[in-house]
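Here the complex is missing one protein chain, while the rest keep their positions.
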Amino acid sequence: MKLFGDIEFFVVEAFRGVRRSGVMSLVAIGIVTVSLFIFGLFLLFMVNLGNMVAEMGTRLDIVAYVEKAVTPDEAAAITEKLSHITGVEKVRYVSREEAWRSFRDDFTQKLDLATIVGENPLPDSFAIKVRTPDILPKVAEAVAQYPEVDEVRYSGKLIKQIQTLIDALRLGGMVLVVLLFFATLLIVVNTIRLTVLARETDIYIMKLVGATRSFIRWPFVIEGVLIGVLGGLFGILILKPSYDAVTNRLQVGLPFLPLMTDKFTLNVIYLVVGISGMLLGMLGGYISVSRLLKEK
Amino acid sequence: MKLFGDIEFFVVEAFRGVRRSGVMSLVAIGIVTVSLFIFGLFLLFMVNLGNMVAEMGTRLDIVAYVEKAVTPDEAAAITEKLSHITGVEKVRYVSREEAWRSFRDDFTQKLDLATIVGENPLPDSFAIKVRTPDILPKVAEAVAQYPEVDEVRYSGKLIKQIQTLIDALRLGGMVLVVLLFFATLLIVVNTIRLTVLARETDIYIMKLVGATRSFIRWPFVIEGVLIGVLGGLFGILILKPSYDAVTNRLQVGLPFLPLMTDKFTLNVIYLVVGISGMLLGMLGGYISVSRLLKEK
Amino acid sequence: MIEIKNVSKSYPNGVEALFDVNIHIGKEEFVFIVGPSGAGKTTLMKMLYREELPNSGTVIVDRINVTELLPEQVPYLRRAIGVVFQDYKLLPRRTVYENVAFALQVTGAARSQIRRHTMQALELVNMLKRASSFPEELSGGEKQRVCIARAIVNNPTLLLADEPTGNLDPTTSWEIMELLDKINRRNTTVLVSTHNKSIVDSMKRRVVQLEGGRIMRDQQLGSYNQV
Partner (left out) sequence: MIEIKNVSKSYPNGVEALFDVNIHIGKEEFVFIVGPSGAGKTTLMKMLYREELPNSGTVIVDRINVTELLPEQVPYLRRAIGVVFQDYKLLPRRTVYENVAFALQVTGAARSQIRRHTMQALELVNMLKRASSFPEELSGGEKQRVCIARAIVNNPTLLLADEPTGNLDPTTSWEIMELLDKINRRNTTVLVSTHNKSIVDSMKRRVVQLEGGRIMRDQQLGSYNQV
């Protein structure tokens, strides 16, 4: 078969179909745009929520206490060593004086501990930040191996809670993303089906004048792709500035919120939205026209 | 005019329209169902998020210290008194012994404070829970008025952060709800427009045989309402069990998550979803048919 | 009844369908419009029920200036005019009965009246037995007869029949023509566009011949071809 000629014909037909269906195509593109916009918004929201919870986890420190007071040089050396443990994000030396100050600030407003205790009972320590909360126990163990380190402390209970929350959010988020994806799928596929159904008579006439199924099908599939791609594109075109505007705003009002602004991840999400549009459009065109072709 | 006869006719016509358009009506109802389901899911999610943050706020205690040790009778009396302050949810007496135990548990794993300090330096206190975090300062002030109370403490900084977060969520949630509402509106209205556009010829013929605009319009508007109501109904029928299933699951895995399970609020949300369907359907029918009626 | 003065019509695509047409038709008349394919017969009828507006000239139907009618008044004009459309224009998702009844429902007629008149009209065109069929289940001639029933069901003061026998066999065609003739004698102005030479020739009525959008002949007791 003259495959290339056919493909060209199908593409030309598809464009013709979109153009000649006028309002109908526009409305369909509009629906697809809105659905994909919502889908994208939701993806971004989920990524941010995950980000926030993860960030929350990494804010937890492991505290490594050393037996005797260390000199600044020793402190720097230990800091350097601890930094090389896999999963460690940041190590900060906390002198016993600093620890005592912050302890008194935190707990002695009412109960005048300082006067009761008299002298500083605290040792020097190192506050260690990790990349993700799930590796906390492993890092803590690794830290404990160092001879300089006397004892390691971290709040296991809080971490377990946070870990559960993260797991729940990860699972829940996954379920919701899948759910919303299927919702978007249903909306996009069915929207395109509506535009195809409106041309039921056309398909019927085409069959009567000797068109094979695939000859009828491909232009509709490509038309679906066109609508999907255009919808995806417009969706991204609204999504990107909206997200940028919102994050800019939030960053000012709530500087402590860890918003996702990584260009690469964002672009991946936008790409996912666009490709979803294309695939769903294609699926929509294929399913709808196949249904109509099957009859008789 | 025989208004009632007309209304009856319009309703009968609308049902006929839905039935005779077959697949098209089904597809439209499907799209509306999915959109409203998503909208409802989002409403529920937002309400829960708000709930959680608010709950987070109320978990913060106000601690009221009393100067001298109190007898159990006095403690009960003070608890009773403090409970009557507006906004107070719960008051719990914490004896100095209990406070010292928990203080030691929390902070003396490493630094053997107990041996250093020797005796318990802590006073008796009352832990006061409030209903919403924004009234914390007011309640704290009210508590301070009591002669038995020596000093009141609560974490002002944390509360401000939480308050900011709540405000941001409230505003963001509102914006998102409005946004998603408009998205749903666009999808529902345009879906119905697609079903109406497919009957452009019908409308044209009706005009040719002498039907007035309103005579043509109302059946389509009612048809929109029907599709909207059915979509809303099915949306609720999926939404309710989904939500119940998810909350049941979460409640088991994450018992500390304050999920919204208030029957009344839930029913209000379901009602909002249903009514949205109806109104959007009506709007969709009205707008689409009006567009077609305007031409020529 | 009908007063067409200096009417010209060209479609947006540039086709000049009517050119300076003048016709006067009295209340009691039965007029054949003849002419080759594309002569402007259908366009002329569209002017009368205001599906199309002329580019210039005036159209008066039953003392109503159609060209100046407000959009809200158009439905009332159309209810007074029964039209047999050349392409039937039946509502595809309604049964034969519903299609005919619809022309009465728009007028707000009582239910019992609607039922009676619809049955009568279907009986007249011999389509009562197919009342519950949908248009796509009908043969060409059957659709045409349903369309005729719809046009006459609300006793219009003016009946426009555009090629009403194009898909009918000679016998049925004659029956339909006799029906139109009877309706005409009951005080309805009737305009029939047709290619049916034998009918025009035998009925000996006024014949208006169009060609290329112009009136070539307007003859009382005329025949299909100029003699």
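Should a chain be cited, it is by its letter among A, B and C, assigned in written order, with residues numbered from 1 in that chain.
Here is the rule we use: a residue touches a chain if its C-beta (ideal position, glycine included) is under 8 Å from a C-beta of that chain, and two chains touch if they have at least 3 such contacts.
Computed from a predicted structure; not experimentally measured.
Note that the absent chain touches A, C when the full complex is taken as a whole. Within the full complex, the residue among C:Q86, C:Q120, C:T157 or C:Q219 touching the omitted chain is C:Q86. Only one of C:G57, C:G108, C:G166 or C:G212 touches the absent chain when the whole complex is considered: C:G166. Within the entire complex, the positions of chain A that touch the omitted partner chain are 1-2, 5-6, 9, 16-17, 20-21, 199, 201-202, 205-213, 215. What chain C contributes to its contact with the hidden chain is residues 11, 13, 15, 34-38, 41-42, 86-87, 133, 137, 139-142, 144-145, 162-163, 166-173, 195, 197-198, 224.
By definition in this document, only the chains that are shown with their structure count from here on.
Located most centrally within the structure is B, per distance between chain CA means and the overall CA mean.
Averaging C-alpha coordinates per chain and comparing to chain B, the farthest chain turns out to be C. In this assembly, the C-alpha centroid of chain A lies 24 Å from the C-alpha centroid of chain B. A straight line joining the Cα centres of chain B and chain C is 61 Å long.
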